[in-house]
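Note sheet for the following structure.
With one protein chain held back, the other chains of the complex are shown just where they sit.
Think of it as A and B in the order they're written, each chain with its own count starting at 1.
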Amino acid sequence: MNYRLNNLPERTVKPRGKGLTMVMDKGLSLREVEDFIEVAGAHADIVKLGWSTSFVTPKLKEKLKLYRDADIPVYFGGTLFEAFVIRNQFDEYQRVLDEYDMRFAEVSDGSIEIPHEVKCQYISKLSEQVTVISEVGSKDEKKIFAPYKWINLMRAEIEAGSWKVIAEAREGGNVGIYRDSGEVRQGLVDEILTQIPEETIIWEAPQKAQQVWFIELIGANVNLGNIAPAEVIPLETIRLGLRGDTFNHFLNKK
Amino acid sequence: MNYRLNNLPERTVKPRGKGLTMVMDKGLSLREVEDFIEVAGAHADIVKLGWSTSFVTPKLKEKLKLYRDADIPVYFGGTLFEAFVIRNQFDEYQRVLDEYDMRFAEVSDGSIEIPHEVKCQYISKLSEQVTVISEVGSKDEKKIFAPYKWINLMRAEIEAGSWKVIAEAREGGNVGIYRDSGEVRQGLVDEILTQIPEETIIWEAPQKAQQVWFIELIGANVNLGNIAPAEVIPLETIRLGLRGDTFNHFLNKK
Partner (left out) sequence: MNYRLNNLPERTVKPRGKGLTMVMDKGLSLREVEDFIEVAGAHADIVKLGWSTSFVTPKLKEKLKLYRDADIPVYFGGTLFEAFVIRNQFDEYQRVLDEYDMRFAEVSDGSIEIPHEVKCQYISKLSEQVTVISEVGSKDEKKIFAPYKWINLMRAEIEAGSWKVIAEAREGGNVGIYRDSGEVRQGLVDEILTQIPEETIIWEAPQKAQQVWFIELIGANVNLGNIAPAEVIPLETIRLGLRGDTFNHFLNKK
């Protein structure tokens, strides 16, 4: 850090077991990736190439190399997994992961409907090949799960081999753990946390108010996902209580 | 594309007669233009330097050259045309187009009031010099045209020489073909499409929900405009049914 400030919340350092910032890249150029790494490389733990953007991204191998050379793991969004599965091309998906030398993959069912046992079989199978992150929650606004359901799904996916489970929101942040208004479903989150270790969950929190909410609930070292590249520095200051939004939260706890 | 996925909607390729993506550049630097071309050059068909930003843009000639060298036509926003017309400087506007070697120009009346015959005369006159894109619809929230009026205006402008007609929205997307809420005026769009060939219309659709709406109505190869540079890759995935928003739309049609 550039100067000394006393009484900051303790922040984990990379490689982090918790306090992860997962970033969403939805089409950065090579030079923009370099810029991102310069500015946010110390704070970004893992990068998702959003949904199926990797399909139409030029210079994909060079891009993946830039992230890896900076020791930032990178993976393809879960919608890509789903796009292969719905087309009965899962084997080809596994070959694609190999071809691009991917070490991580996401398993989700936000857009497709598959029995949960089948989803867990995909998790098991892929976890022999890569580190699996799985996502719970639908992109469909009409599908609201009860808390016990979220807990059962998360637990089963962790048992099937997921390294972390992601609590789904869409990029705009209005489904899954959020209400239409973008507000967090607090009762749901509280109940999940009674059963699932918080370091195992990555909360998708693309909006600032959501980031603040989770940091105030869980602390500086909550895992947050779908962070825009330009928001990693702002998020880091929110984690440290150095932006107005959480300034007093951490001071009042001392 | 970086790997093979079956059953994707067919997408036209550049140079496209339909399925155009028109991008709004409101002040990119030269390096940012290079980055944009690297990432989105294969998907961006035409670039508008938004409204009168070209007036205060440094290194304008270098910028225009970057786009042209990448075979991406570029033009000045319609508000610039209007700024010259309202000052009785139309002749000077024509000289400016020549000075900057512009091959395209936009004719609009979003901020000025001119009789429609006069607008069509400008279209005729400019179409001897450049390829003309004309814009229908006012930036004024209080001016709501009936569908038959939209159709008459569009038809007259095409007859006067317009290559394409743009259905106006403001950058924020809340006038013209959209309600205050950003919602599309569906009845209006349906009626326009009964009379005007859809490949002749570019729908301004700066917001994702609007892009999704037009893609679901008209298909992967609808012409869309006022797309932010960083949204061209995301839009391309929406066109292909590879983002959650249109994932099931295209699959269900097979």
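Keep this in mind: contacts are C-beta pairs under 8 Å (C-beta built on N, C-alpha and C of every residue); 3 or more make two chains touch, one makes a residue touch a chain.
The shown structure was predicted, so the numbers you read here are calculated from the model rather than taken from an experiment.
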{"item": "Among B:R68, B:R87 or B:R103, the residue in touch with the chain that has been omitted", "value": "B:R87"}
{"item": "Contact with the hidden chain (one of B:L8, B:V96 or B:I144)", "value": "B:V96"}
{"item": "Selected residue (touches chain absent from view) among B:T21, B:S54 or B:Q210", "value": "B:S54"}
{"item": "Missing-chain contacts mapped onto chain A", "value": "1-7, 31, 34-36, 38-43, 208, 230, 232-234, 236-237, 240, 242-244, 247-248, 251"}
{"item": "Contacts of chain B with the absent chain, listed as residue ranges", "value": "26-32, 50-60, 79-80, 82-84, 86-87, 89, 92, 96, 99-100, 110-112, 139, 170, 172"}
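Everything that follows uses one rule, which is that only the chains that are shown with their structure count from here on.
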{"item": "Between chain A and its twin chain B, rotation from the CA superposition, multiple of 5 degrees", "value": "120"}
{"item": "Mean-CA-position distance for chain B and chain A (Å)", "value": "34"}
